[in-house]
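The next block holds one structure in the form of structure tokens; read it before the comments.
Just one protein chain is left out here, and the rest sit where they should.
First chain written, first letter: the chains are A, B and C, and each begins at residue 1.
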Amino acid sequence: MPILTGEDYIRSLRGRGLDVYVLGEKVEEPVDHPLIRPSIQAMAATYDLAVTEPELASVARPGLGHRVSRFLHVAESAEDVVAQNKMQRRLGQLTGTCFQRCVGMDALNALYSVTYECDQAHGTEYHARLRRFLEALQRENLVLGGAMTDPKGDRSRGPSEQSDPDLFVRVVERRPDGLVLRGAKMHQTGCLNSHWIVVMPTMRLREADRDYAVVAAFPATQKGLTFVYGRQSCDTRALEDGTIDQGNARFSGQEAMILLDDVFVPYSHVFMDGEVEFAAPLVERFTAFHRRSYVCKTGLGDVLIGAASLIAKMNGADKASHVKDKLVEMAHLNETIYGAGIASSYESKPTAAGNYQNDEMLANVCKHNVTRFPFELARMAQDLAGGLVGTLPSDRDFEHPELGPKLKKYLRTVDGVSVDDRRRVLRLIENMTMGRNAVGYLTESLHGAGSPQAQRIQIARFMDAPSKEALAARLAGLEEWPR
Amino acid sequence: MPILTGEDYIRSLRGRGLDVYVLGEKVEEPVDHPLIRPSIQAMAATYDLAVTEPELASVARPGLGHRVSRFLHVAESAEDVVAQNKMQRRLGQLTGTCFQRCVGMDALNALYSVTYECDQAHGTEYHARLRRFLEALQRENLVLGGAMTDPKGDRSRGPSEQSDPDLFVRVVERRPDGLVLRGAKMHQTGCLNSHWIVVMPTMRLREADRDYAVVAAFPATQKGLTFVYGRQSCDTRALEDGTIDQGNARFSGQEAMILLDDVFVPYSHVFMDGEVEFAAPLVERFTAFHRRSYVCKTGLGDVLIGAASLIAKMNGADKASHVKDKLVEMAHLNETIYGAGIASSYESKPTAAGNYQNDEMLANVCKHNVTRFPFELARMAQDLAGGLVGTLPSDRDFEHPELGPKLKKYLRTVDGVSVDDRRRVLRLIENMTMGRNAVGYLTESLHGAGSPQAQRIQIARFMDAPSKEALAARLAGLEEWPR
Amino acid sequence: MPILTGEDYIRSLRGRGLDVYVLGEKVEEPVDHPLIRPSIQAMAATYDLAVTEPELASVARPGLGHRVSRFLHVAESAEDVVAQNKMQRRLGQLTGTCFQRCVGMDALNALYSVTYECDQAHGTEYHARLRRFLEALQRENLVLGGAMTDPKGDRSRGPSEQSDPDLFVRVVERRPDGLVLRGAKMHQTGCLNSHWIVVMPTMRLREADRDYAVVAAFPATQKGLTFVYGRQSCDTRALEDGTIDQGNARFSGQEAMILLDDVFVPYSHVFMDGEVEFAAPLVERFTAFHRRSYVCKTGLGDVLIGAASLIAKMNGADKASHVKDKLVEMAHLNETIYGAGIASSYESKPTAAGNYQNDEMLANVCKHNVTRFPFELARMAQDLAGGLVGTLPSDRDFEHPELGPKLKKYLRTVDGVSVDDRRRVLRLIENMTMGRNAVGYLTESLHGAGSPQAQRIQIARFMDAPSKEALAARLAGLEEWPR
Partner (left out) sequence: MPILTGEDYIRSLRGRGLDVYVLGEKVEEPVDHPLIRPSIQAMAATYDLAVTEPELASVARPGLGHRVSRFLHVAESAEDVVAQNKMQRRLGQLTGTCFQRCVGMDALNALYSVTYECDQAHGTEYHARLRRFLEALQRENLVLGGAMTDPKGDRSRGPSEQSDPDLFVRVVERRPDGLVLRGAKMHQTGCLNSHWIVVMPTMRLREADRDYAVVAAFPATQKGLTFVYGRQSCDTRALEDGTIDQGNARFSGQEAMILLDDVFVPYSHVFMDGEVEFAAPLVERFTAFHRRSYVCKTGLGDVLIGAASLIAKMNGADKASHVKDKLVEMAHLNETIYGAGIASSYESKPTAAGNYQNDEMLANVCKHNVTRFPFELARMAQDLAGGLVGTLPSDRDFEHPELGPKLKKYLRTVDGVSVDDRRRVLRLIENMTMGRNAVGYLTESLHGAGSPQAQRIQIARFMDAPSKEALAARLAGLEEWPR
């Protein structure tokens, strides 16, 4: 039975016996853990959207008898690539956080062409394996997580030069029936909300790094895996009574560390093993997709702009010209991100394998703006919120029988605005600018899909300085330049 | 005979007897005037590109026997709208200045749907007239200039409230065979390089402004027209001997003021006359097209980045990390403009008339970035150029028999770099950041298609704050908001 | 016995029986409450600094037998005003948070001249009272908190126009021996760490607002006062075991709401009562002092830059040119804040009362930069930290007997760097950019001493546009302008 609704999805996660740690304790059932649950609900929203807006979040697969999540779809046209972005923005709007399912989608799309080209070069059969794997995922409509970032140890050394060889995921044994992997993956978005996980190399590799050139998929329940939940700012508010202080009680992101303690993968699920020269193309195509996937943050931006607009109204400040102007600036920056992102998708071109790959320059430009503008939006949102966003008493103070009414007496603003509603909006702004989802909206915007400098390196490559020099040389009347 | 090449075009401008003033003197033949000629050559480049890259700069028109300039084409698909942007960037790269032909294209595309809808509402026949006019232009492959900006007088008053009623172009007489127009149009890009000119209202109009609600086309040779050339920084360098100090001796923009001293227009060329409620849609659709037409400035940006990269090499500074980083930042900002612009074009949707209209939010976002980023690029280009960009002696100093060799002795840099080549690049950077084409790259980037505040007003409209408030309200758990 | 050391100070706070609420519960002894204690320690640092660097943080008072905290000193020279700034930066460096004692200092300095001028105008005796009050504070070397910000209700209405008259602190009764006050004060920095509190009006007042024109001091123990602790991001980490996850376990800021439920103040401690026209000068002089007091944030900036530099070394990334360049940019922005702040102090001029008042324009410029640059520094610090700043597992995970060693295996970087040390720096960066002290470093930087727009209003006043217009008119050769 395929998973079709959010409810189906949440049910599918139960009883899996994952080895998960949160705040130093092993978790019995992640689905019921209040700190984890909001991240599961964010992932579930990707299923629910496929029900309420099927064109946006799923694709028809006539042979299967059910529509398949767009997150499991390899783009067959530029429109398909654009549709990913529109779905991503919508999910950002609906959850106000990271819904965690893009890495798997972008990994599948990148692997599709890379396995094809690897097979052409090496006579391997990775592409066929990948397609079978993809079909299996589609049949059950599962969540695939993608795992790329290794711990990396000393950044001035490559994988095979580290004091400890396990600081990048590697093949420690090649058995007749499959590989054994060891290592860890960092900052794994939604990993324990996934059904399957595919590991990939994190960087360009050299011949000496052969054992690190591995792409392989395994179920999240595979023996040898341990998941360690990353702390988020204000994470433990989810353990408190009440929902207001959480700001966004329903949804959160999830980043965990995965430890791979000699995990076995049969060859049917191995999509690269030693072809070091394909590590770089894989990373590049994946990041090209993934950097424009950060269009999702414009959905979060929409929420934050909306919250800023609401709080201005609740404070009675919405008519002030500077308030209106700040909202315009927030929208301008948010749409600037969006523009570069969907432009990248629209400019997709077919690969040798037949799927569509987006424009790399614009993808990097999109992500690079994502590393800057959300911090600007956060500042402006806090500006419009007023100082109370940093000094509001706790929900329990408001629930206190004597204290609560006094607080409400003094925190009233415009007639007809409920103090509780005002609190809710302030807490949402706090949540996105300093609290739990600030990790997703700010920190992950910086580092996800590569830190700012990674984009600058790619922009330097794709800007093609010599062609620009030729333009200038022609207009300046130079005959011997560029050279 | 249609005009097909740049040479054809330049020939077509001769002997027209226009009433043109430059620096206080009437010009005998603009084509031969050294100050005007570079602007004509920039326009000619639009024809030459249609020859060298026909797919990019022209469209097939089977019935006509010749391909027609894309500038005379009403977009029939989103791809058509995107193709305009690609042509614009390319022409910016080739000329390093404003090639002046976009206003007419954007006017035709906007009028196409507005006349259609006006006819539906009023039973007028503007759309059919427009199509006939367009076919005539296409037959000869002519240049159409679009004229929108009125002097506006006291900006706190509307057209009919001014002390002098002529401060906006208006109908002063309605004859049986046509209209008589009076007024002026400001900052008219490429107007005297045009064969025909179409005037349009500049703003939303009210019932009292009926005589100002006029759209009409006439040849540039029409009786009653006077053209007054606007000064550009360093314009008179074009009158000096030598070409180096001009920076970009071949190409320049052109902005002139047009005086309309009772100009007659037959009804066959009138496309609006008094339908005041269609002034606003016309302005909005025109500016929607035109604001993303500023993607052309990314072509100029390419030239400036190229010049900055060249001068860094010539100075022996290109290996410095801060130099490389500034080039990356320039490219990043330039592509950010591009992203929003082509995203706007890709998101085009069909109008009732069947042509395609681009996305207004993204068009405004594109233009708003154009009002900011070129100033950043100019600063960084001057940074990389070094102080000599502001202190380089004149070409005549270098031509001086005794002085020249001494200057060359001291201005040598890396072995093998010619001082003259270095001068040429420095002058090109000066040209684009302070000189003649700075007017196009900086000032026009600010004000063309509407000054920055005009974009903010549109962004405020299109950002749809209530829908964003609803997103925030949902996540914050508000039940009575937005309201 | 005067309070001389931090230890003396902490002792002085015990057993005061304040009515304090934190997280919905009444606090028995704030000094022992783990969530409050770090804020007390930050205040204690102001005493300790006076011991270790007496010239910096105290002034000689020969008659008293002990040096007095500079926070209780009315500046008698520009050097005195500058010395405040140097002390503030140093305390920011030492605590990495808001040490909470500036409001009282700035209030005393502002009241000094305003009471003097009020007495001159009205024959009142406020100035003498204030001096007696100040001497009493100095004798015991106490902490004075200043309370200005009222709840303000509907911001489009003045104090006397609100639905509830208590939304600004007001005199509800004038008894023969003193006044009775009712209302609340918001965002009260360090209020429950103060020995005395002085309330002041928050804005320009009109005749109708006479009951709101009140300045009065009372001990924090005064009957009728309730303190409600504001929540800070990650505040409850102080309640967890271990200190690493707090980031800065020793120090935090404190912002609480004060409820005044009919608080009696004898006339000896009333420094304004109804002289409405002196509300505006008081607010202006106080904010002039207080806006340049935000130089303290450059001390926090120093800490954050230091943390960013440390983590870059620990990650093995400190040799990368982009890393070095980001540290330079952080320093540049930080010193830009400092420059305007101390320039404002250096430009102090004597008042009629003889004390020194700093330059208002530069004070506003300083604070306005504070509303912007810390957000930039926060972004760059997170950039240099790497993604782990948002995904690091909890301290308890590292303490887990089986899990801890595995985490340490994978989080090692450069040889010789302890993973625990790396965690500590990451948590400090988290603390200042998203966690507890982000409230002080970011939110309070926005809103403390007035939100950004408040500075713009003052800059508009002090920029003296007409004098600048006269300069331009002279150079342009205008004879009738400015007008």
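Definition applied: contacts are C-beta pairs under 8 Å (C-beta built on N, C-alpha and C of every residue); 3 or more make two chains touch, one makes a residue touch a chain.
No experiment lies behind these values; they were computed from the predicted model shown.
Trainee: For the chain that was dropped from the view, give me its touching partners among the shown chains.
Mentor: A, B, C
Trainee: Consider the whole complex, including the chain that is not shown, and state which of C:D48, C:D302 or C:E444 touches that chain.
Mentor: C:D302
Trainee: Can you tell me which of C:V51, C:V180, C:V419 or C:I459 touches the chain that was removed from the display?
Mentor: Checking each option in C:V51, C:V180, C:V419 or C:I459, the one touching the absent chain turns out to be C:I459.
Trainee: Considering the complete complex, identify which of C:L94, C:V265, C:A353 or C:L407 is in touch with the unshown chain.
Mentor: C:L94
Trainee: What residue numbers in subunit A mark contact with the hidden partner chain?
Mentor: 321-322, 325
Trainee: Since one chain isn't shown, list which residues of subunit C touch it in the complete complex.
Mentor: Its contact residues with the unshown chain are 82, 93-96, 243-244, 247-251, 302-307, 309-310, 324-325, 327-328, 331-332, 335-336, 338-344, 346-347, 361-362, 365-366, 368-369, 418, 421, 424-425, 427-428, 456, 459-460, 463, 465, 467-478, 480-482.
Trainee: In the complete complex, the non-displayed chain touches which residues of subunit B?
Mentor: For subunit B, the residues touching the absent chain are 21-25, 149, 151-156, 163-164, 166-167, 183-184, 186-187, 226, 228-234, 236-237, 240, 245, 255-257, 259, 261, 315-317, 319-320, 322, 371-372, 375-376, 378-379, 382-383, 386-397, 399-400, 403, 406-407, 409-415, 430, 434-435, 438-439, 442-444, 446-448, 451-453, 456.
In this text, only the chains that are shown with their structure count from here on.
Trainee: Subunit A and subunit B are the same sequence; what rotation (0 to 180°, nearest 5) superposes their CA atoms?
Mentor: With C-alpha atoms aligned, the rotation comes to 180 degrees.
Trainee: Per-chain C-alpha centres versus the global one: which chain is nearest?
Mentor: That would be chain A.
Trainee: Suppose each chain is reduced to the average of its Cα coordinates; what separation in Å results between subunit B and subunit C?
Mentor: Measuring from centre to centre gives 52 Å for this pair.
Trainee: Could you tell me the distance, in whole angstrom, between the mean C-alpha positions of subunit A and subunit B?
Mentor: 40
Trainee: With centres defined as the mean C-alpha position, give me the subunit A-subunit C separation in Å.
Mentor: 38
Trainee: Indicate the residues of subunit B shared as contacts by at least two other chains.
Mentor: 325
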